[in-house]
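What follows is a short report on a single structure.
A single protein chain has been omitted from the complex, and every remaining protein chain is retained in its original position.
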Amino acid sequence: MDNILVISTFIVSLIMISAGIVGIVYRRNLVAILISIEVILNAINLDFIMFSRLKNEMGQMVDGQIFALFNILIAAVEITVGLAIIFAIRNTIQTSDIDKLNKLQERVDE
Amino acid sequence: MWSEVLYLVLLIGVLILSLVAIFNREVFNAAVSLVFAFILLSGIYLLLGSEFLAVIQLIIYAGAIAILILFAIMHTPAKIESLGQAKIFDYKPHYLPAFLLGIVVFSTLLGIGFLIIKEIGINVNNFKITLKDFANALFNLKDIGNYGGRFVLVFELAGILILASVIAAITVAKKE
Partner (left out) sequence: MKNDILRFVNFTIKTIVFYFLISFALILLILPIYYLMDMLGVLALINNILGVNGGIWKNFGNLPMVIATSVIGIILVITVLMVSVIVNVWIERKLSAKIQGRMGPTLVNLPFLLKAGSKNMWLGGLVQPIADVIKLIQKEIMIPQGSYPFLYILSPILAFTTVVVAFGMFPFSNNYILLGNLDVGLLFIFAVSSYMVLSLVLAAWASNNKYSLLGGLRTVAQMLSYEIPLLLSFLAVMVFTGSFKIVDIVSFQNDHFWLIFYSPLMFVIFLWSMVAENNRAPFDLPEAESELVAGFVTEYSSMTFALFYLAEYGYLFFNSAIIATIFLGGYSLIPHSILNLLSPLLQSIGIYGYIMAINDNFIWIILKAFVVVGLIMFFRWTYPRIRIDHLMDLAWKAFIPITLISMMVSAIDVLLFNKIPVLSWILFAFVVYLASKRNVKLSTKYRNIPKFT
């Protein structure tokens, strides 16, 4: 039973990570990209907490859990700055579509 | 037995909800399913035996981050992404590289992960982890030899990081 649980958790978290990476490239909405990043961070957290159960020493297990704690903190920081950037973009060009963010692009032909 | 079944159900729920969160066209629905994925994940943490992280997950992720995302969606122009003319799959040039990248990442991590699992073996421990252990590892400088206070410096740096991010957010989002 333990094998099934561990391996299924691992595979689920891998699917979440790769789907998050696909989402970052695939989605055109800034908020949706932030959501994809959140999913990736959560999948990594799940891995940290599950694999800390496989350690055979108390201190090492606490290490894994504290990494998860700092990961949550990083996610909070990331969402703060990310949402601030989204608000700034909203204020300047009134959109949340990243295809419209091409003011610095060189116009080759038009 | 039943807790294992519950665990698997929660795991499948998390998987489905996070996939919906990533690929749903309407951003608000995506964010709502993200919230519920967070809640189910905290249930998983509880079953894995770390009450503290489950509660922190509830407070920070589902209570603050997800609500902030909903707030941002309410403030951004409401437009459904690419109102295609009832096309189920409207191909765009960036789709193929995206999925290829996903497949590459998935297979690479799968290989590495299984190698590591094979090496360490699957022996689940039964340690009861309490708040005291967290406090010991984070703050207890008197017990440095015995896994105490290893993360003091990281903790302080994290505080500085949060301060910097708050200042950055205020400066960036402020209207002139």
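Letters A and B name the chains as they come in the text, with residue numbers starting at 1 for each one.
Quick note on the criterion: contacts are C-beta pairs under 8 Å (C-beta built on N, C-alpha and C of every residue); 3 or more make two chains touch, one makes a residue touch a chain.
On a predicted model such as this, the values are computed, not experimentally measured, just so you know.
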(message) According to the contact rule at the top, which chains on display are touched by the left-out chain?
(response) B
(message) From the list B:Leu10, B:Ala37, B:Ala66 or B:Ala169, pick the residue that touches the absent chain.
(response) B:Ala66
(request) Sort through B:Leu15, B:Val32, B:Ala137 or B:Ala169 and give me the one touching the missing partner chain. (result) B:Val32
(message) Residue by residue, what part of chain B touches the chain that was omitted?
(response) 1-3, 6, 28, 32, 35, 46-47, 51-52, 55-56, 58-59, 62-64, 66-68, 70-71, 74-75, 130-131
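Criterion: only the chains that are shown with their structure count from here on.
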(request) Return the distance between the CA-based centres of chain A and chain B, expressed in whole Å. (result) 7
(message) For the complex, give me every residue of chain B touching chain A.
(response) 4, 7-8, 11-12, 14-15, 18-19, 21-23, 27, 30-31, 34, 37-38, 41, 44-45, 48-50, 52-53, 56-57, 60-61, 64-65, 68-69, 72-73, 75-77, 81-82, 94-95, 97-99, 101-103, 105-106, 109-110, 113, 117, 120-125, 127, 129, 133-134, 136-138, 146-147, 150-151, 154, 158, 161-162, 165-166, 168-170, 172-173, 175
(message) Looking at the complex, which residues from chain A come into contact with chain B?
(response) 1-12, 14-23, 25-32, 34-36, 38-39, 42-43, 45-46, 49-50, 53-56, 58-59, 61-63, 65-66, 68-70, 72-73, 75-77, 79-81, 83-88, 90-91, 94-97
